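Removed from the display is one protein chain of the complex; every other protein chain stays in position.
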Amino acid sequence: MRVEFRLSGSGGQGLLLAGITLAEAAIYAGKNAVQTQSYGPEARGGSSKAEVVISDEEIDYPKATDPDFLLALTNDAYKTYGPMMAKGLIITDTSVTLDPAIKARTVALPILSSAAEKVGKKVVANMVALGVLGGLSGVAPKEILKKAVVARVPKGTDELNVKALEVGLELAAQSGAASK
Amino acid sequence: MAEFLDYFRKERLPHIWCPGCGHGTVTGALVRAIDRLGLDKNNIVLVSGIGCSSRAVGYLDFDTLHTAHGRALAFATGIKHASPNLKVIVMTGDGDCTAIGGNHFIHAARRNIDITTIVMNNSIYGMTSGQYSPTTPHGMLATTAPYGNVEYDFDVCGLAKAAGASYVARATSYHVTLLIDLIEKALQNKGFSVVEALTQCPTYFGRKNKLGGAVETLNWIKDRTVNVKAAAALSPDKLEGKLLIGELYSGQRPEYTASYGEMTAKVQRTYNDYKGGNRGCELNSD
Partner (left out) sequence: MAETIKLMQGNEACTMGALAAGLQFYAGYPITPSTEIAEMCSEELPKGGGKFIQMEDEIGSIAACIGASLTGKKSMTATSGPGFSLMQECIGYASLCEIPVVIVNCQRMGPSTGMPTSPAQGDVMQARWGTHGDHSVIVLAPGNVKECFELTFKAFELSEKYRVPTFVLTDEVIGHMREKVVMPDPKSYKMPQRAQPSTPAGYKPFEADPDGGVPLMAPFGKGYRWHCTGLFHDETGGPTGKPAKADALLRRLDRKITKNIDEFTDYFAEGLEGCDVAVVSFGSSAMAALSAVRRARKEGKRVGMLRLKTLWPFPDAAVRKLTASAKKIIVPEMNLGQVALEVERVVHGSAEVVKLGKVNGELFHPDEVYAALKEAF
């Protein structure tokens, strides 16, 4: 089965790294994965989008065509990609203002604030988001997600990032929006 | 005489240069300097760009590379960096080196890469029949400066020094002994060396500017120059409009290939089990 993710927010939030780690976790779990991105000239700020397609079968087209999960961490990202959502679930940060015109199923989770408050570092919001996506999609079990995080993040920051992942997984479990 | 001909590809002679051209003199000076130092013919690569001067390498019996216009130093940089044991010499002209190749020139100097560059400066584009170049003096005539050159000329040596060359010298095709001495020193410098050789183009520069024939054009060049040692005793008004000849700069700076080699050695101590082909570390992500 093909599962598509779109991770959107602003440049510098580390969504690309979250996408790469998600794809690697899927590979560790024995699946196929492709990760793509689109980006502008800004290294920080501006809009940022990463996509991950995970499948048990060969992936012929690498981009998300009808995402199963949209992560939107900023109002801009929500407004840009929210309206395109059909069958999938939108996951926003609680700081995002929801628009009743966007009809897709939506869950708002305190991703940015949890990173700051529960983990103690705003910069690990991407790993919180990864936990949320991993938890809600079930594309890889917790232990494999952990392994992928440790393999990707800078040495010495493993503990912090794994903690962020766990916070994200918890948010996913509490949201009641997990896939069966 | 005979032994110097051994440095030439005799089957390629006679050369294409005009009677009275100074390029042969400069080429002869290079060969004599190489001979004096007893450098191994098989270990020398001569590189040139495009233009009258750049034809020199084709007549010489080394590994020789006649490249694209202005690119000699970029090709030479690849040769020297890839195979630092080779002695790399560039023969180039004023247009080749300082107009179309100006960017490569200043960056080769900045890197202080161990290349000896002989700039054969005749202040004209001879191969294309006499257009003004970046070293044509202000007011002189050329086929594209029929009313006199509006632009001002480069000080090639000043440019080389400012950009980082560690050996800079100037001579002329009149001051042949000096020229040989300076090339010899340049060849011994471990770093980017520039020897500017002012040479006469009687066919285009001399004739267009009504300087007379080869001898008069050569004298005109001679009269523009003052030896750097003599200059020390002269008042500024006596030096007005004169070009200094002699060794203009010699200094010590880290040489590019040596520095790269040191870095490589350090890296290899860290990755001494590296076998190539498979990347252990991951690419950074954003």
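Chains: A and B, in written order; residue numbering restarts at 1 for each.
Note that a contact is a pair of C-beta atoms (placed from the backbone, for glycine too) under 8 Å apart; a residue touches a chain by one contact, two chains touch by 3 or more.
Bear in mind that the values here come from a model prediction, so they are computed numbers and not experimental data.
Looking at the complete complex, one finds that the omitted chain is in touch with A, B. Of the listed positions A:V34, A:I102 or A:A173, the one in contact with the omitted chain in the full complex is A:V34. The chain not shown here is touched by just one of A:K63, A:K87 or A:K122, and that residue is A:K63. Where subunit A meets the chain that is not shown, the touching residues are 20, 23-24, 27, 32-41, 59-63, 65.
Listed by residue number, the positions of subunit B touching the unshown chain are 9, 12, 41-43, 45, 47, 57-58, 61-68, 71, 74-83, 85-86, 103-104, 107, 260, 263-264, 267-268, 271, 274-279, 281, 283.
Here is the rule we use: only the chains that are shown with their structure count from here on.
With centres defined as mean CA coordinates, subunit B is found 58 Å away from subunit A.
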